[in-house]
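Data block below; observations after.
And then subunit A:
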Amino acid sequence: MSQESLLKVEDLKVSFHTYAGEVQAVRGVSFEVKAGELLAIIGESGCGKSVTSRAIMSLVKAPQGEIKKGSKIIYHGKNLLEMNQKEQRAFRGGECSMIFQDALVSLNPTMKIGRQIIENIIQHRQISRKEARQEAILLLEAVGIPNPETRIDQYPFEFSGGMRQRAMIAIAIACDPKILIADEPTTALDVTIQAQIMELIKGLKDKLKTAVILITHDFGIVAGSANKVAVMYAGQIVESGGRDEIFYHPQHPYTLALLGSVPKLEWKNKQLLHAIKGTPPDLISPPKGCAFAKRCNYCMNVCLEEMPEITYFEAGHHASCWLHHKEVPAANKKMFQDDRKMIIVNENDFVVDEDQSYE
Partner candidate 1 sequence: MRINHMSSHDILEVKHLKKYFGVGKHDVLKAVDDVSFQIKEGETLGLVGESGCGKTTCGRTVVGMYRATEGEVYYKGQNVHKLRGKEKKAFNKDVQIIFQDPYASLDPRMTVAEIIGEGIEIHGLAKTKKEKEEKIAHLLEIVGLNKEHANRFIHEFSGGQRQRIGIARALAVEPKFIMCDEPISALDVSIQAQIANMLIQFQNEMKLTYLFIAHDLAMVKHISDRIAVMYLGSIVELAESENLYQNPLHPYTEALMSAIPIADPKIEDSRQRIMLEGDVPSPINTPPGCKFQGRCRKVMDKCKCEAPKLIEVEQGHFVACHLYHK
Partner candidate 2 sequence: ASLAGCNGSAGKSAGGDTAATGQTSQNEKKGPNGETLASEQIAHGQQFHVITFDTAQVGDSESGSFFLATCEGLFRENHGVLENAGCEKYEVSEDGLTYTFHLRKNKWSDGVEVVASQYKDTIERVLNADLACPYAFFTFPIKNAEKYYNGECDFKEVGVEAVDDYTLKFTLEAPEPYFTDKLSYTMFNPIRVDNIEKYGDTYGTDAMQILSCGPYMVQEYTASQSTVLVKNPEYWDAENVYLEEIDLQQIDETATQFQLFEADQLDFVAASGDYLKKWDQAASEGKCQLYTNGDVASQFFSFNTQESSPSGLMQNAKVRKAIAYTLDSQTFIDSVYNSRYTAAYGLVTPNIKVGDKEYRTEVPEPIKEEYSEYANNPEKLKALFHEGLKELGKDTDNLSTITIQFLGYGESTIEKDIEQYVVQRIQDNLGIKVNLNIVGDFGLAHSAQVAGEFDMCMQVWGADYNDPMTFIDIFRTGGSSNYGKYSSETYDKLLDQLAKEQDNEKRLKLYEEAETILIKEDVAIKPLLYRDKHSYINNRLKGFQYPVFGGKYEFKYAYIVEE
């Protein structure tokens, strides 16, 4: 895949000003997505996933929120952050749309589902209300809502959780967006429904060649749908790469720890999991070194003092960790690799040259 990237985020920094000080929610995030590609951004609560996606949609609101100077979000060669209001509005909803986490609160409770879809269509496409309505019915059908003709005139509260989420998707895809951002689209749903929704999103991506940014904290979902994965921690992307690299050959202790936290079916019952100690740092005063250092089993003195550089591995796989520094004692690296072997049982199925880093 050597297509041109559709959306490119460069050094995105977002802060919120609160009583306790400035919350540096996103601290220099860069990534890109191509058409027809699904990028999963994974990370724990509060690591800045939603803020990143909102920044793309220019939904970070002053005076509390602030996108720092030097951040770039490039779409079709233009920096979205420098566009005027009108252009931004055309981008939102038209070129790029978003599915929010909790459809119950994200849909207007007092407006009929149909109107909420039609509203989006009319905003971005030059068609009549009547046509838009027809369109909306088709959309509802497309996302698998039975009896769309009657459902279109119902209110959100008359829909079940899964159906609401589908309606959200219908709104999102109403204008054939080039980019679809799905911010934890299934967190509030049951597994059986979750599976349905994920099938739907994958189908869209394949059919319409939409670029999808999927935000989640569930490795299971990522494993089943992503092309590329970016792992976020404390407002930064600590590791990013193709799906298989991340799952089978993680290079960052955090990624590894996350994978170790999920019980594997083949593991022994009641065996202790590979948990991470402590809690993520408060982004009000992010540590000056690696944000993960204090929770890391391989923490070195340097980790506490300096930010790690990015180490590039093959095919766009990169991680920010001091372990990959040339001068790191082999014993330390070995420790990490041993643990990885233990946690990732079928690591061997996926062989890459270990210490080969690409600049």
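Operating definition for what follows: a residue touches a chain if its C-beta (ideal position, glycine included) is under 8 Å from a C-beta of that chain, and two chains touch if they have at least 3 such contacts; residues count from 1.
The candidate set was assembled so that all candidates are chains of the complex that A comes from, given by their letters.
Quick caveat: nothing in here was measured; it's all calculated off a predicted structure.
Trainee: Quick one: in this complex, who touches subunit A among 1 or 2?
Mentor: 1
Trainee: Touching residues of subunit A toward candidate 1 in the complex: what are they?
Mentor: Touch list, subunit A to candidate 1: 44-46, 160-163, 190-196, 198-199, 217-224, 243-244, 247-248, 257-265, 267, 269-280, 346, 349.
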